[in-house]
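One chain of protein is taken out of this complex; the other chains stay put.
We call the chains A, B and C, going by the order they appear; numbering starts again at 1 in every chain.
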Amino acid sequence: MDFSLQTIVFLFLATVIIVCSILTVTTRKILRAATYLLFVLFSTAGIYFQINYSFLGAVQLLIYAGGITVLYVFSILLTYSQRKKGDRLKSSKVVAGLTATLAGLGLCLFITLTHPFTPSHFEFGELDIKTIGFSLMGMGKYQYVLPFEVISILLLACIIGGILIARRR
Amino acid sequence: MNFLSLYVLIPLLMLGALWACRNTRQIRGVMAAGSSALLILSIALVFLYIAGRRAGNTDSMLFTADTVWYAPLNIHYSTGVDGISVAMLLLSSVIVFTGTFASWKMSYQTKEYFLWYSLLSMGVFGFFISTDLFAMFMFYEIALIPMYLLIGIWGSGRKEYSAMKLTLMLMGGSAFLLSGILGIYFGSGATTMNILEIAGLHNIPFDQQCIWFPVTFIGFGVLGALFPFHTWSPDGHASAPTAVSMLHAGVLMKLGGYGCFRIAMYLMPEAAGQLSWIFLILTGISVIYGAFSACVQTDLKYINAYSSVSHCGLVLFALLMMNATAATGAVLQMLSHGLMTALFFALIGMIYGRTHTRDIRELGGLMKIMPFLSVCYVIAGLANLGLPGLSGFVAEMTIFTGSFQHADPFHRTLTIIAAASIVITAVYILRLVGKILYGDPVNPQHLKLTDATWEERLSVICLITAVAGLGLAPWWISRMIGESVLPVISQMIP
Amino acid sequence: MKFTIFILLLPAFSFLLLALAGKRMKPAVAGGIGTAVSGIVTVLSCMTAFLYFGAPRLQDGTHAVLIPYNATWLPFTETLHIDMGILLDPISVMMLIVISTVSLMVHIYSFGYMKGEKGFQRYYAFLSLFTMSMLGLVVATNIFQMYAFWELVGVSSYLLIGFYYTRPAAIAASKKAFIVTRFADLGFLIGILVYGYYAGTYSFRPDMVALMSGGVAMLPLALGLMFVGGAGKSAMFPLHIWLPDAMEGPTPVSALIHAATMVVAGVYLVARMFPLYIGFAPGVLEAIGWTGAFTSLFAAVIACVQTDIKRVLAFSTISQIGFMITSLGVCTSLDPQQGGLGYMASMFHLFTHAMFKALLFLGAGSIIHAVHSNEMSKMGGLHKYMPVTHIVFLIACLSIAGIPVFSGFFSKDEILTACFGYSPLMGWFMTGVAAITAFYMFRLYFQIFWGRNPRYDHTPHESPATMTFPLVFLAAATCMAGFIPFGDFISSNGTAYHIHIDKITAAASIAAALMAIGLAALKYARTGPILPCGDDLPDSARGLFPALHKAASHRFYIDEIYQFITHKIIFACISRPIAWIDRHIVDGFFNALGWTALITGEEIRPMQSGHIQQYAIWFLGGALAITVLLLLI
Partner (left out) sequence: MNIPMEYYLAVSTIMMFAGIYGFLTRRNLLAMLISVELMLNSVDINFAVFNRFLFPGELEGFFFTVFAIGVSAAETAIAIAILINIYRNMRNIQVENINELNG
């Protein structure tokens, strides 16, 4: 592997993702966690861009980094209580969680790295937006109008549910 | 439906009538009427049965009837009696009758108490008249469940613990039993649940018998106080109220012996022959072990409970000897033990009701205070240790003679060991009688106590009459039973 | 002979009547009913005897065996069943006489002796029960009927020993009597079972077909085991321990049950099975004989040092039963001329012993009634106060000592002759025991009626007529019974046998007895003040054999051994551990099962905590576990 720009970018993104993920779950301050999450989401968008899924990257940036994070920040501020100083963790829980996590991580990495994937040789072309649009709206094979509709109904249901739940009684 | 169903109908009617009762007088009236009706029915049944046999009817069961209940599983409500069940029905009705009078003064939640009591008796009667495996099992369960409430609510001492223990262990036995019954049903080709028909088919493969025989036998054996599954008995009996102890030791424990004979051994004779030695050893242990344990107990009811373990062990022991004489003896022993142990528990209950203690160290000189009860207690004790002229002798001698017909050393040794129990029985009975009845009163407060009331006298005298009647004129009932065990015995390999 | 059924039914009826309604009767009425029934039974028994022995003999010279009644009482198998019936043969008829007579005497005597006692009606009820059972025992047509009545006499003995049920000693004694005999009866029962299986019947005549097919070899075992039962009832060593304690019962009861009738049941049993013993188990019979001989010596030695008047008589009874057993044991054939003499001698001694021993006990009762004590040290010089009792007691003592004219001489002489016929050793041995008998009886006699005169609180007086009449009657019987031509009625093969006195044997035994009486007179007939040290029984033997004396007065520690076995071994080492095991191990196992279920539930319950993170960690763990499993497979 030569140190092309691609590689450097990837290494940068990977480092940011790994470090920020870990910081997200270990920091005591919830607002910081949200901030680190934001970095992770940005870097993930970077990964998408890197593998030439720029539409996906854009969606990621818009919805995740733009929408959801803001939602988090708002709700954090809404539920912030002065009495609670940080998020103290129970050590037994940490040990159990850490053990399970590390074991799982080791196992998954082992499987991932030893599994003989057969990557096909492909051309890294940009996916044009027209193909995406037709696939999303088409009704044929490998076309996704049904899941699209299902998701839209789900979103509608969520909107209604969110309003209902959050409404003051 | 024939007149045997009256045995289920009368308790049902009693349940209904009790439900409608408003006061204690009415409740007592219903109970007295119902239990007398059952007693009269049983006596009539004995005469009808003997008349039927005299008339030359040689079917293995008389008065059979059959109603389809649930066709897909071949479950029928089928009834029928032979000499064994007639004897058991007579025993049960005597004890239900006397138990009613023994709990005449029950004051706490009287109505509920008698409701459960009637339900319990319905289960017992239903069990003895049924000839269908499933119906038997159902009635068996009906008889078990009220026991939990009767002990748990109306008991004394550690009643919750005892009730729980008794019910759980018997339920454990039921689990064995259910699988055994299913094993028999499917082993015989899943065509019928009727015991007589299964016995007629006689087609359960030997290897399957070897699985289901021990399962069924243990299932019933738990109720028959088979060592080491007897430990519910001392606690359960000690905590139960008087009439429940009577009914439980007198009748319910007989369900175990009856079931072992009628289901386990009748339907799986080859396995019974093959595996009898294991259970013979266990029952032999029961006999001796119960007797020795009884020697050092200090609670009256515990003594009697261990004595029951010993005597019921003798029942199963005799059944496993698998010859007609021993089996007749076993049924006689069931009768005899049922009557005497009910008598014992009735008397213990009456003594306890007066002195409020069952500890033999705190009792003494009762002969002076309550002569009637004490004399009856002595009679019960003498019956228990096998005095000729009372029922114990008849049963024990039949068993020992029957068992001794096996010429091999194994059976011989066990017979002699079992016979030795009569000496130990004498030891604990006489120790007990000497301690609590004779001597001078230990507790001066006991001097004020009164002797038995009329209903207690009625109950006790009725039982003593039965014990003495069986002991003085045993031939007719011995013949009646003897000819009924033959069909079962003839299935077995000696 | 159909009327014989009433011999059994009347006492049974009287028992039921007195037991159920006795409480509402006046004591005199209850006693009257019991005595009247007993009287009728005695008359019926005598009638039976007259008719039976009066009937012409069969051609072979024996009396016919009559079975007026026999019905199946409890069927077991085709061949085995308990019958209830009446069997009349010479010995059962003889026993009828003995039992009914002694019983009648005791009934009459008790009027005076038990006067004013609480439970008078109960006492007579028990006496009737005992009479019925004992009569049923002797007329049994089969061994199982005998066993059934055997148990019944055991229980009536238990009830009568424990008559004074508030006395701890009486309770303990009754319990002991019942349990010891019960233990022996276990042997009897097993013997019966063996006999039934191999002889193919419970009747006294074994089925020859069954016997031929292998049963002969087992008969000695069966007969030996039966004798264990007999030894228990008849208080043979080492099962004798209950009899001395049984003296806690009222004295008339001791006379009836523990001297004259029940305790000879073992002798009767052996006599009943005698043809079988001779025919199939001569070895067992020999062993029985030696057991009897040893017991008679053993009991006689102990009797010499007892101080309780009833205990002395009790040991004397054991010793005398030993004589009877020995006499049966030394028989070697069925022919009375050829070594079968012992059978007749034994039955004869049973008869005479019943009379004089009942007399002794009733006399002792009369003395106790007057002195209010059982201890010989509280007695002395009573010949002045109680002339009738004195005379009859002397007659009984002379009789048991074997002085001619009195009945005991004749029967004992026959026994000694039989023993000499068996072996000189046995003969001399038994003669020695007879001498000891004479010694201890006269030790008793002199101490009570002569000897030093203790200060009585109130002057002893002669007993009332209800008590002296039975004494006089029995004394007359004792004087006369020896002249009954007993051998004409009873002998080992049933034919008439003329009793003749063997001169040398008789001379030897009389000489020994007289010497023993002289020794006793020398030692005990002195008058003088009571020694202050409390050692008021001058016992020179103590100086000579201190160890023997001490052991004998402790009855050779047999009771202690039993005590040790029952309490230290059976109760402490078997019963208690078993009870403990039951509570803690067997029950503990089931409790542990329940406990495990409970604990498992308790352990599992927190898993359903509602904490999502906990669920998640289990979920993760599960997923990982499955993954690892899949990887490994």
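In this section, a residue touches a chain if its C-beta (ideal position, glycine included) is under 8 Å from a C-beta of that chain, and two chains touch if they have at least 3 such contacts.
Values in this document were obtained by computation on a predicted structure and should not be read as measured data.
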Visible chains in contact with the missing one: A, C
Chain not shown, touching residues in chain A: 1-2, 4, 6-7, 10, 13-14, 17-18, 21-22, 24-25, 30, 33-34, 37, 40-41, 44, 47-48, 51-53, 56, 59-60, 63-64, 67-68, 71-72, 75-76, 78-79, 81, 84, 87-90, 93-94, 96-98, 100-102, 104-105, 108-109, 112-113, 117-120, 122-124, 127, 131-132, 135-136, 142, 144, 147-148, 151, 154-155, 158-159, 161-163, 165-166, 168
In chain C, positions touching the absent partner: 609-613, 616-617, 620
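To be clear about the criterion, only the chains that are shown with their structure count from here on.
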Closest chain to the centre of mass proxy, which here is the mean CA position: B
Rounded Å distance between chain B and chain C, as computed from the means of their C-alpha atoms: 37
Approximate Å spacing (C-alpha centroids) for the pair chain A, chain B: 74
Residues within chain A bordering two or more other chains: none
Footprint of chain C on chain A - complex, ascending: 93, 96-97, 100, 103-104, 107, 111
Complex interface listing, chain C residues touching chain A: 613, 617, 620-621, 623-624, 627-628, 631
Chain C - residues contacting chain B, complex: 72-77, 80, 82, 144, 147-149, 151-152, 155, 158, 162, 165-166, 168, 171-172, 174-175, 178-179, 182-183, 186, 189-190, 193-194, 196-197, 570-571, 574-576, 578-579, 582, 586-587, 589-591, 594
